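As you look at this complex, bear in mind that one protein chain is not there, while each of the others sits in place.
Chain nomenclature is as follows: A, B, C and D, assigned in order of appearance, with residue numbering initiated at 1 for each chain independently.
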Amino acid sequence: EDVTLTIESWRNDDLAIWQEKIIPAFEAANPGIKVVFAPSAPAEYNAVLNSKLDAGSAGDLVTCRPFDASLELFNKGKLADLSDMAAMANFSDVAKSAWQTDDATKTFCVPMASVIHGFIYNRAIFDELGLTPPKTEAEFFAALEKIKANGTYIPMAMGTNDQWEAATMGYQNIGPNYWKGEEGRKALIAGTSSLTDEAWVAPFRQLAKWKDYLGDGFEAQTYPDSQNLFTLGRAAIYPTGSWEIGVFGPQIGGAFEMGAFPPPVAADGDKCYISDHTDIAMGMNAATKHPEQTKKFLEWVGSSEFATLYANALPGFFSLNSAAVEMADPLAKEFVSWRETCEPTIRSTYQILSRGTPNLENETWNASANVIKGTETPEDAAKRLQDGLASWYEPQKK
Amino acid sequence: MMSTARHSPLRSLAAHGILLGYTLIALFPVFVIVVNSFKNRRAIFADPLALPSAETFDLVGYKTVLAQGDFLQYFLNSMTVTVASLFFVLLFGAMAAFALSEYRFRGNLLMGLYLALGIMIPIRLGTVAILQLMVASGLVNTLTALILVYTAQGLPLAVFILSEFMRGVSADLKDAGRIDGLSEYRIFFRLVLPLVRPAMATVAVFTMIPIWNDLWFPLILAPSEATKTITLGSQVFIGQFVTNWNAVLAALGLAIVPVLVLYLIFSRQLIRGITAGAVK
Amino acid sequence: MAQRKQIRWHIAVFLAPAVLVYTAIMIVPLFGTLNLSLFNLDQGNRVFVGLRNFATLFGDPRWSDAFWNALGNNAWFFVIHMLVQNPIGVLLAALLSSPRLRGAAFYRTAIFIPTILSFVIVGFVWKLILSPIWGIAPGMLDAVGLKALFAPWLGKEEYALTTLALVSVWQFVGIPMMLIYAALLSIPDEVIEAAEMDGVTGWAQFWKIKLPLILPSIGIISVLTFVGNFNAFDLIYVTQGALAGPNFATDILGTFLYRTFFGFQLQIGDPHMGATIATAMFGIILLGVCFYLFAIQTRLRRYQF
Amino acid sequence: MGALTLTQVTKSFGRTDVIKGVDLHVDDGEFCVFVGPSGCGKSTLLRMIAGLEDVTSGDVAVDGTRINDLAPAKREIAMVFQSYALYPHLTVRDNMGLALKQAGVPKPQIAQATDRAGAMLALDALMERRPAELSGGQRQRVAIGRAIVRTPKLFLFDEPLSNLDAALRVQTRIEIAKLHRDLGATMIYVTHDQVEAMTLADKIVVLRAGRVEQVGRPMDLYNDPDNTFVAGFIGSPQMNFLKSGKLGLSSETLGIRPEHLSLDHGASMEPGRIPGRVSHVEKLGGETLVYVHTEDHGLLTVRLFGEQDYAVDEAVGMRLDPTRVFHFDAEGKRLR
Partner (left out) sequence: MGALTLTQVTKSFGRTDVIKGVDLHVDDGEFCVFVGPSGCGKSTLLRMIAGLEDVTSGDVAVDGTRINDLAPAKREIAMVFQSYALYPHLTVRDNMGLALKQAGVPKPQIAQATDRAGAMLALDALMERRPAELSGGQRQRVAIGRAIVRTPKLFLFDEPLSNLDAALRVQTRIEIAKLHRDLGATMIYVTHDQVEAMTLADKIVVLRAGRVEQVGRPMDLYNDPDNTFVAGFIGSPQMNFLKSGKLGLSSETLGIRPEHLSLDHGASMEPGRIPGRVSHVEKLGGETLVYVHTEDHGLLTVRLFGEQDYAVDEAVGMRLDPTRVFHFDAEGKRLR
């Protein structure tokens, strides 16, 4: 009798890829195991998954969000300890860090992919206006100014309605250059640096300047609006993450070509930092009835075969596997190439710092949006974040 | 029944004016949805108000929808769940409402309050316990689980509304039934139920909409391919970073049709003068 | 109604199915959950903390600020519904119920259609219409020369909540309309005819005859609006997300509860504080409903036809 | 001011023709009573005059102006509904005062008018009650009160006294007559009560299955009916109809009222004496009704003044008052 494994996931987008490419590949190699990919809409995923795990009706395989969300599940005994899986050897410590206990002794999910932040631009517009990808902040704003002056295009597609754009594609995108990536992030966790330090306020200052280059009514502009503005060729620059590569291609449908540049640095020659965020992994429901088969599947997820399959099916989702993955998409290659020149870091709020109330990540969304809209000054925003953090995070309590 | 003499043209003109005006407001967004579900993505956002033209006409949304999963099955599931839950809500709800409105007994008001508690707390909060219950009774991934939950969920509102309307049924009429030797059950089924038809229809419609549109419990209790509801099926097109608006519009647009049909069926019960001629 | 002294089994029979299903599937799970508000985690163990969670919710500014903000927003949301949705609903029902109105069924259906739509669609279409980018609302205002009035309402703290409340009104106006319509249908024609003879027509007839007779139904829609609004969640959630932007301007108790209870993004669900909020909400709603049941409903006169 | 003319008025409910062409003229200030069997269309006619019911065809005119399409509220009519149609949410006082309030009459005047009507209808103690707390007769009185507090052109009364006790009925009848004299308004009054019809009416309209059978002053109808229907309908107990042939007369039917038959004891056979056997005796106090079974004519009713002793089964004989007989042809038409 065949065993059927069910995958819980928030990646509705990937349904076709799993059904058509990934699962057939696995099933062909592993007769007797059937796999069902059962995604739910991303917004409901956490709530649905938790409820099902609590009640005992969740699937065998669980797609893991990075850091605390999954750690919580592991601590509650919902996710199995996978530290001794053979495939774990295929991943670096950094890759695994998002799905480990704080002391890094136990790993509970097999890393699948990371995403890199940066700016995508419309080559056609750049060519038309004679622009080149900016390297420094000054060039960046000059370019924006030029596009604005031209008046035909919205310089930059971003809205604050959904808030997370402002934080993820704004603050976390340009921030690492100021707080020096991992160094700043770790200092914050250690309590040696604070959010009111210049390194953490400066990105807000830059964000505050973005306002002038966003579209009319950006306050009510949603994330899909921004995507549409850009893919329909109405905006020149799009602050983003690499995950857009796969979805923009077909939407643009060849109307123009895209390019990408990493977050500009303060002065030419400064060391650059990029947000290379460990984003998605897969773990095992501790209560699964088929631990054997589930592990078998997870071993396969940790293999380089899967890495190649996945990264190419989903350009912009970069494998975390130590083995090099050959990618076909040029823009994806461009993004990955920044790993060579710039220092990667993960999003500053993800590890440990968003465990309490108020939730630093949520607050950062809110603060970033406020700062862009100009309803809060960078200093006030930073102070508010710091106060909130200090109210519950021991190392930051003064 | 009414006369032309009572039909002032000015007043009816004003009435039509207001109703037509509001109808436009009500239908305009619906028009936007329907029109855009027939256009390609580019056209939706290029000019959301334009009618589909030869260039922009595109059935891609509908094609995607019909290609994805077994839509007929989803549809049948939704129908089964909605109709079955509706049946139980109306039956049980009307019975309880009758007990509350017709009889004076100790704890009547408290019982009314108890049955109304359900409209005050979102049932979502009980999700884990409900799911555990269903797991324990082996009802996960069955439509029965959904029907049970929706029945429970619909009851408070049904009782609340129906008991109010049942208080308006002439006491003489029920008394006449008692004199005729009708049991309390007969009085309920043969006399009271037919006379609160408009209220029953109203409750039916109010109950059916959230059931049909619910995403949460199908997702939690019955997400399997065989038991998926149509709303859950449409949800596939809402992704993390990209939403396939063509497909969402088409799927949800298609999903309106059955509820609309149910609504039309029920609203036929909204009849004037059911109780005319009963008493003087 | 005569009081009969024997045990009246039929009352039990009438109540039993509803009470059983409802208790088992709704009350037990819900109160199991609300019960969590009396506990909290201490070093990973669940411990009984009495009312301390409530002390936190109301006393700790990290929680209470959000709570009062949500409550205030909710109150405003409710006020708009009471002032806009219900009067419009009653007006429409009154017009629809005028005898011999041609096309009444069409109007009734058309006006009810928004109520049938799912929140996803409602959220999408109103965001599209109100979007400053896609131009429907600005274009239409432009056409009547009022372009200057346009603002990105959903993105402005001062307008967003009101805008969403109005969208919600648009969506749900069918509910009071239908209830009132059903109530109006039960008024005997002859009473209305008597009013016509007395020269009480048009608006006067509505105010003096129909309204008093449907007052119990108005009471019901007020309670339902109150309960519905204080439990509202979906519309805000699909348009503004769980963080209820801009800057929590549209955060209502439902979104606040959802974030807390189920978690959101990096925020991990906290069933204990979530249950605490839910209990507080429940308390508020219960207070309102009890006020209605004991202070208003018992005073409303009902008429039998 | 209030002359009413109906011209070939008809009314159908769906396929049922209820009023089949009524022509009628009621003078200004006249008191017109509609009588006719239950279901003949009296209420319907009243409702058409009031404007509550469409006129299927024909014209309704007041003072020569066609008012078919005039709203009821504009017709200046007061009406007592057969089913009362009280406002359930208003007190007795407010039920009666609503029309005045609507007309903008100042409060003290309304209070005065309703008090007067209340006193007249013996409702004084009930002014603050609602209809649900009233007895049937009290409700009916409220319905009357509601009509009479106003001073419209035209009053329509649909069996306004049917649920009142005898004393109150007489009293209210007199008040209505007085109101009619005082206001000089046109009144149309439906009743099943012979006494009311005979005493109140300037003109009685006898209806039958949607048609007018005869119109006339009360005593004219009583003394000079056009046909067997009217003859039988006016007067209670009903007129006796005898087979003329059996009496050696040429008409088809002979009619004689119960009060115009005289009765004597015994079974003797004399010319002109109709023999029979008492089948039933009803003693009403002031009068006695004797039902006599005859071979030739079936059951005949004899109405005797005072208390009279006839035993059931007793053999009796009857005599006709020859000046009081009516002759009818085979179709029931009166032969004069």
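Odds and ends about this structure:
One rule holds for everything that comes next: a residue touches a chain if its C-beta (ideal position, glycine included) is under 8 Å from a C-beta of that chain, and two chains touch if they have at least 3 such contacts.
Note that this is a predicted model, so its numbers are computed, not measured.
Only one of D:Ala166, D:Met269 or D:Ala311 touches the absent chain when the whole complex is considered: D:Ala166.
When the omitted chain is restored, the residue from B:Leu13, B:Ala226 or B:Ala276 that touches it is B:Ala276. Residue D:Glu282 is the one among D:Asp59, D:Asp124 or D:Glu282 that touches the chain not shown. Within chain B, the residues in touch with the undisplayed chain are 170, 172-173, 175-183, 186, 190-191, 194-195, 273-280.
In the full complex, chain D touches the omitted chain through residues 13, 35-39, 42-44, 82-83, 133-138, 140-141, 158-159, 162-170, 192-195, 198-199, 218-219, 222-223, 232-238, 257-259, 282-287, 303, 305-307.
The rule we apply is simple: only the chains that are shown with their structure count from here on.
Among the remaining chains, D is positioned farthest from chain A, on the basis of C-alpha centroids. For this pair, chain B with chain D, the centres built from the Cα atoms lie 54 Å apart.
The distance from the centre of chain A to the centre of chain D, with each centre set as the mean of the Cα atoms, comes to 92 Å. Rounded to whole angstrom, the centroid-to-centroid distance between chain B and chain C, based on C-alpha atoms, equals 16 Å.
Contact with two or more other chains is made by no residue of chain A. Each of residues 51-52, 71-72, 83 in chain D touches at least two other chains.
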